[in-house]
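Read through the structure below, which is laid out as structure tokens, and then see the notes.
For this depiction, one protein chain was excluded, whereas all remaining protein chains were kept in their positions.
Then we have chain A:
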């Protein structure tokens, strides 16, 4: 690690609290998918996503009013107002449901859908980091970031195929 990188561009090590927060948020995703999957099985995938977004909007309003969670995110660079396109994350979020429903019902099934989804997510995230796309900071991953990602992706694939193998 003798590379001379200007300090501002050097990604710092994640704080243990940040790692813990990410792991807890990932567990929330498991519960969310369980809940949404239950609604989708009981009704339709579109309705499940619609209710999830509707309920989510109301809960977000309540949380914003209760806790006044309006502190801007931490940034090393000063940013002004958000460009209009930054408000459109919800479109790709909603599209995800539609697209993955189509893929799950193909011969790729749940196992293939999850594996490909993981690959797509990691590849685009690496590209975003490398280019600093869409107004976020450009950061070249450290060697250990890549090793960590490789181990997590490998472990995830093992777990995904462990389920497919028993089916």
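Note that in this section a residue touches a chain if its C-beta (ideal position, glycine included) is under 8 Å from a C-beta of that chain, and two chains touch if they have at least 3 such contacts; residues count from 1.
Heads up, the rule we're going with is that contacts and distances are computed from a predicted model.
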item	value
Name per UniProt, for the chain absent here [options: "Phenylacetate-coenzyme A ligase", "Phosphoribosylformylglycinamidine synthase subunit PurS", "Hdr menaquinol oxidoreductase integral membrane subunit" or "EamA-like transporter family protein"]	"EamA-like transporter family protein"
Touching residues on chain A - with respect to the absent chain	1, 11, 13-16, 18-19, 21-36, 38-39, 42-44, 46-57, 59-61, 63-64, 67, 69-75, 79-83, 85-100, 102-103, 106-108, 112-113, 115-126, 128-129, 133-137, 139, 141-142, 144-145, 147-159, 161-163, 165-167
